[in-house]
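What follows is subunit A.
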Amino acid sequence: MAEPAMKQSDETGEIFDKGIDKGLARLTPEKIEQVINKVLSAETGARLKTYVNTCVHCGLCSEACHYYLSHDNDPKFSPAGKVKQTIWEILKKKGKVDHKFLKKAAEIAYTECNLCRRCAMYCPFGIDIAYLISVMRRICHMLGVTPLYMQDTAHSHSATLNQMWVKEDEWIDSLFWQEEEAQDEMPDLRIPIEKEGAEIFYSVIAPEPKFRAQLIYQAAVIFNVAGVDFTMPATPGWDNSDQCMFSGDYEMMGRLKKAHFETAMRLKVKRIVMGECGHAFRSVYDVGNRWLAWKMPPIPVTHAVEFYYELLKQGKIKITKKYDKPVTLQDPCNISRGRGLHEKARYVVNALCEEFIDMQPNREHNYCCCAGGGVINTGPPYKMKRIDGNRVKAEQLFAAKARGAKVVIAPCHNCHGGIEDINHHYGLDMELHFLGDIIYKIMEKPA
Partner candidate 1 sequence: MHDVYNFVSGPLVWVSFIIFFGGCLYRLISMAVLAKKKDVFVYEYMSFKYGLRSIFHWIIPFGTVKWRKNPILTIVTFTFHICLILVPIFLCAHVILWKESWDIGWWYFSDTTADILTGIVIACCVFFLIRRIVLPEVKYLTSVSDYVILAMVAAPFITGFWTYHQWPGCKITGIVHIIAGEIMLAAIPFTRLIHMVYFPFTRGYMGSEFGAVRNAKDW
Partner candidate 2 sequence: MGKRTLIIYVVITLFVCIFAVMSGYSQEDVTTVEDSAFEEKMRPTVQFLHDEHNEAAGLEECDVCHHVYKDGEKIEDESSEETECSECHTLNKGDNPLSLVKVYHLQCKGCHQKEKAGPIMCSECHPR
């Protein structure tokens, strides 16, 4: 994918991104100042002010950040260090910042922070640094300074209500196609489309129909075997993913979540069950609903990990023989720190696998995969930055491998993408699976 957008200056190491660079070229100093102050005055308030006033510059958040750890404790990559280079400076200069500053700030906000919220557990004051970085992203979005690849997904969201430019007929066709495929294995299998009053609306992210269609196949098999009353919509609103939440396009985020919730309402389902994706869960369960003024989602939202837990616990799916390769588990930020599903994930893993070797640190304290928060969606220009920025994940995985783990289970699409790249780059040579992959493989299926 050697495209012009990937150009990188050899001398300075400066990365050229068409979205950021061209966006900046359009801006005058007056415009910059005006937009920044508009965002600050209209959209920020007590939280921003209190957080900035409370931070005593102690640096204790540093060791929370995988970027900081991966860059040999370079203070520029510490959480507060990144806030210093973005929000502090903007507040100090009252929005009178130049292009050079903004380029750096955009890079920091979009490609050097995954909004993983680990630092909130290391700051004694519980300062929400991810929020502060989000404010920077919001400013960048309002200035039109967003990474090209990420903006492309945001455009897709606004044009199609899904992340991957999947057209309506392509979506329906993908479901039919996977249904047919799966019927070879299980002749009476159905992927019920538009079934009003079904128990569950199964929602996925657009990359599943786009290039991981087998995940839909596997989910269909699992649901059919377990006798789950589910449906998938034929209309836009099926996609639960949300890059607009990460680019700073909150208006669009609101539209996406509205479409998603309304689809669930239209189908009169009792709840939404989501595939193995972390950021989508964050958007549907935690962030998007707030933009729509729902304190909690208007309809219960269950992540796949929790759903598998229910199925196993209730004996709706049975295991023929436990998975025999030793596994380790990547706790995705958005469902561990974001939903506390780590214990349920362990229950599922232990129910499925013979040998489970935990990573260190784990659960809420696990390191981010460095792909989430939209960082992987900034695409090829920043790929190496992302991989270099998570050496510590490679070390963590090597340690798990040294203790016997051969397989990494990552119940999140972003974690998958991130760890896949880390796996190749650092030569980890570990297998990578979703929980669904393993359940599908070892579950009892009707002969």
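Selection rule, in plain terms: all candidates are chains of the complex that A comes from, given by their letters.
To be clear about the criterion, a residue touches a chain if its C-beta (ideal position, glycine included) is under 8 Å from a C-beta of that chain, and two chains touch if they have at least 3 such contacts; residues count from 1.
These figures come from a predicted structure and were not determined experimentally.
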Candidates 1 or 2 all belong to the complex; subunit A touches number 1
Touching candidate 1 in the complex, subunit A uses residues 43-47, 49-51, 53-60, 62-63, 68, 73, 75-76, 78, 80-81, 84, 120-122, 124-128, 286, 290, 295-296, 336-341, 364-365
